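One protein chain is absent from this view; the other protein chains keep their places.
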Amino acid sequence: MIAYIMCFVLFLVGLYGVITKRNLVKIAVSLSIMEISVFLFFALLGYIDGGVAPIVDPADPARVYVDPLPQALVLTAIVIGLATTSMLMAIIIRLYRKYGTFDIREIKNLRG
Amino acid sequence: MKGMTLIVKKTTQLMAGIVFMYGIYVIVHGHLTPGGGFAGGVIIAGSLILVTLAFGSDFLKLVKEEAGTTLIESFATLMFILIAVSGFFFGTRIFFNNFLPKGVVGHLISAGVLPLYNIFVGTEVAASIFIIFLSLIIFKEESAQ
Partner (left out) sequence: MNQLVPLFVVIPLAGAFLIMILGRFFSELNKYLASAILLILAVFSIYSLVTTGENPALYKTGGWEPVNKIPIGIYMVMDGFTVIVLCIINIVGFLSVFYSISYIKRYTAENYYYSLFCLMVAGMNGVVLSGDLFNIFVFLEISVISAYALVAFGVEKNELEASFKYQVLGGIASFLILFGIGFIYWKTKTLNIADIRHVFSTGYNRTYYLFVEILILTGFGLKAAIIPFHAWLPDAHSSAPSPISAMLSGVLIKAAGIYVIIRLFFNMFIITENMAVLITTLGTLSMVIGVFLAIGQWDIKRLLAYHSISQMGYVVMSAGIGMILISRGIKPEIASLAVAGGIFHLVNHAVFKGLLFLNAGAIEYTIGTRDLREMGGLAKSMPATHATSFVASMSISGIPPFNGFFSKLIIIIAAVLAKFYLLAALAVIVSIITLASFLKFQRYAFFNNSDNNKNLNIKEVPFPMIFSMVVLSILCVFLSLLAIPAVRDVFLTPAINILTDTLKYSTSILGK
């Protein structure tokens, strides 16, 4: 149970970072922390105590296997996370070129 | 972007080929062992990034490289879709149908179309991660100019 709670704490750490940090890159890193907490949660979902890798052995059908589906989901989600992170980084580099700073307080053209 | 020192260059020469071959191994054995298209593609992209970082290259060459890699990436994705659709034409009119013979479990050439999927996913992932890396460098070089 403690592991599940730690996932949620990690999520909140990421959220705290997104809300309070002023640096664009630090916001991106905080988003990645949130993402990783969700992946950890999924990895825990598939875990079964005493389970082995889900490669079915015909000789011994009664063994306990871990749930393979969350692992597949996490892999897919990691790929998506790669795309979002790189997209965010590209935007940050462009923003830095336009404004000459990473400080989010200086970047406020849009309002209202 | 400038290259690094002689020691780094020499070590990279020794390492990059092995890393690349290992990536191919992971992709080809994707249906037998853990790993597969995505993991192997990332390893291949890692070797390409290693070479680019160690030897460096000028701005124009980077842009040209990016164009070529984009072509490879689009081509690999199209091939993936083509295999998926070809399931529609052979056999039971279902996309993602595994229409090739399955073979013996554990052999290198088995599991129908899965190795083909792995190969194209590997190409796609290697190309797209390399594109991401190149475009981030290009952005940075543009802003330095």
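Each chain carries a letter (A and B) given by its place in the written order, and its residues are counted from 1.
Following the convention adopted for this analysis, contacts are C-beta pairs under 8 Å (C-beta built on N, C-alpha and C of every residue); 3 or more make two chains touch, one makes a residue touch a chain.
Since the structure is predicted, the reported quantities are computational estimates derived from the model, not experimental observations.
Remark: the omitted chain is touched by one listed residue; of B:T11, B:T33 or B:S74 this is B:S74. Not every partner is drawn; the one left out touches chain A at residues 11, 15, 18, 24, 27, 31, 34-35, 37-38, 41-42, 45, 67, 69-70, 73, 76-77, 80, 83-84, 87-88, 91-92, 94-95, 98-99, 107-110, 112. Within chain B, the residues in touch with the undisplayed chain are 67, 70-71, 74-75, 77-78, 81, 84-85, 88, 92-98.
Heads up, the rule we're going with is that only the chains that are shown with their structure count from here on.
One inter-chain figure worth recording: chain A and chain B are separated by 23 Å, centre to centre, where each centre is the mean of the chain's CA atoms.
For chain A in complex with chain B, the residues that touch the partner chain are 75, 79, 82, 86, 89-90, 93-94, 96-97.
Those residues of chain B lying in contact with chain A across their complex are 38, 129, 132, 135-136, 139-140, 142-143.
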